[in-house]
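For this depiction, one protein chain was excluded, whereas all remaining protein chains were kept in their positions.
Let's look at chain A:
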Amino acid sequence: MPNGAPTKITQASGTKGGIGESMLRPDGTLKVTGEFAYGSDMWHEDMLWGQILRSPVAHAEIVSIDTGEALAVPGVYAVMTYDDLPTEVKNYGLEIQDTPVLAHGKVRHHGEPVAMVAADHPETARRAAAKIKVEYRDLPVITDEASALAPDAILVHENRTDDHAAHVPHPNIVHRQPIVRGDVAEARRRADVIVEGEYVFGMQDQAFLGPESGLAVPAEDGGVDLYVATQWLHADLRQIAPVLGLPEDKVRLTLAGVGGAFGGREDLSMQIHACLLALRTGKPVKIVYNRFESFFGHVHRHPAKLYYEHGATKDGKLTHVKGRIVLDGGAYASSSPAVVGNAASLGVGPYDVDDVEIEAIGLYTNNPPCGAMRGFGAVQACFAYEAQMDKVAGELGMDPVEFRRRNAMSQGSVMPTGQIVDSPAPVAELLRRVKALPMPPERQWESSEGADVRQLPGGLSNTTHGEGVVRGVGYAVGIKNVGFSEGFDDYSTAKVRMEVVAGEPVASVHTAMAEVGQGGVTVHAQIARTELGVAQVTIHPADTQVGSAGSTSASRQTYVTGGAVKNACELVREKVLEMGRRRFGSYHPAWATAELLLEGGKVVTDGGEVLADLVDVLGDEAVEVEQEWRHRPTEPFDLRTGQGNGHVQYSFAAHRAVVEVDTELGLVKVVELACAQDVGKALNPLSVLGQIQGGTTQGLGIAVMEEIVVDPRTAKVKNPSFTDYLIPTILDTPTIPVDVLELADEHAPYGLRGVGEAPTLSSTPAVLAAIRDATGLELNRTPVRPEHLAGA
């Protein structure tokens, strides 16, 4: 096992520490003090370093590759190109296997992997990679809908055979999903006001702090052990093994320390490359991207163009919504089809509208590939439909919150897909709560010693002492699905064991859940304590020696793997009680008659009477259960009408943004970003707060600063570094008051509702609405840049 590989974490917590309590993360202190071992910290004796050579251009034919000079560099053990791939499987992909492990004949985006090197030092590997000579012949670049669908457009992927190829109107469209309900033409006639809008959403990056990293160790049985920072071990395994030509049981994955994910680790990055180099050289191979490479090494959030028409009656009821959402998926499909499905099915927002026509498409272009990121298609739509809601309210002369309230969906509402929302949907209540919060005081920068610039737009850059500063307030609310949708078999697996260790009953939980910071490692221990009445819980490192946990994404892990752990614990408890009945049943009638619980290390009746100590019940036996668990199934959306019970659960959050804008310089200070969210049941309230504040801040980022800038002429990325891809600092992060509702969803474990994504949706449009309120500008693009607000 390499240095820095994960180890078991045992969490002891007295008799408390069950669900509903705020628990600190077991790895929190280690992370803050810099002692936590991330994937990039791993080390193995005799290890080599892998380096990938990437395309400097976005679209070109590869005329030739000459690896001679690179191979001659002392310290180089292997140089591999497409021709060296060992099997007939040379592509991978989450939904469509369209992504070459190494480019073949053609590169389709800036930064595409072309060749790779293994050497005994990272610098040697970099130098050698630079000596690989690749001759490119440039092709025209496809960068938007017009160029993708032009009559003479080059096909980004020829001869498509994927599931969507048959129904898309053009081969440069990955997937198209219409949603048609009611009769928009008829409803349009009832509208007193009709408002149209066109919106642009920039390309956001997940900007996780731990770059892609992993270590592949060749094994004696001809297989490989891969330690990797990822989001879904089994999806990785399914894509890696065929390319290596190995059966899945010879490719063993273990989760290495993950430094954030946000969707960006759902696709493979260096996994196959490290394994191939390890198998080729017979030595452990480590690959760590630097920050620059990381910007090319994972998918981003789809940039989008959105066209909307909303109609409403004078008394503020929506008559209809028409929308067209064009998502740019870039060169490879990644999860574009699912993102399209989300954008379409959630494209109206959390509102009751009977007459709807939405069309969402995902494009193939030569821009950077886009895929999963927190909010997954719902974010782009929310930015646009919430701007539209404000615009309609403005036309009607109605308060924007009141207008939303009159159209807010609630439990029992019907989605544009025909799906009935059969659990609480407190949309109006969430808005009411954020609106009722006291406003932050005005002119907080004023002090007896002059202006405190930290409280002003521009901050320490000292651009204003109050001149030109105008306050604005904005509201937004959003709807996000929880879990994988459209008929996907979205299960998880948990293995729970109970035994006596050193005189104490101990539960251990083993899942393949990727802990990427979301807090599953804490929540699983809480669930085990609640269900099994033990103090000590050991969390096994996540690996592929247990069944799939599904992805750590879609706000689903607490629901699905939490549900699997709960279910496995219940089965263990039944077995333990059965053992108890066998051993002690004759001593007390309650063993046969009463409802029995495990509490405080004992078997107790629901009346609180202690029947036995778990230590005595278990003796030297261990009870172990490994079981898959599933939530309610979903259905695919009809390809023409979009009708279908496509989603598992919906989650809702609302924001109120208070901003101060320096209207002369166009600089923005977000003063406060209040959030109200229904979480069904907060299993770990502290962690829920962290998710909501983090999601809110990520939404703020795309509102005012975060954007990967792609040159429209060359499709090349212009700012692949944290020097020019800006994410909020603590001075940009406002006070975030959070109001958490717990309205149980009876279909979900403990009534919980996925938390992680909903706050990322409404944060962005709330900030935009506040900036519009301060400036009076239309602002149909995010992120807003200073030149959009002043002096353009």
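Heads up, the rule we're going with is that a residue touches a chain if its C-beta (ideal position, glycine included) is under 8 Å from a C-beta of that chain, and two chains touch if they have at least 3 such contacts; residues count from 1.
As a working rule, contacts and distances are computed from a predicted model.
Considering only "Carbon monoxide dehydrogenase", "ABC transporter ATP-binding protein", "Sugar transport integral membrane protein" or "Fe-S cluster assembly ATPase SufC", the record for the omitted chain gives "Carbon monoxide dehydrogenase", by its UniProt protein name. In the complete assembly, the contact with the undisplayed chain comes from A:718, out of A:137, A:582 or A:718.
Checked against the hidden chain, the listed residues A:7, A:161 or A:461 yield one contact partner: A:461.
Of the listed positions A:78, A:103, A:270 or A:665, the one in contact with the omitted chain in the full complex is A:665.
Listed here are the chain A residues that touch the chain not shown: 126, 290-292, 454, 457-465, 467-468, 664-667, 669, 704-705, 709, 718-719, 721, 723-724, 726, 728-732, 785-787, 790-792.
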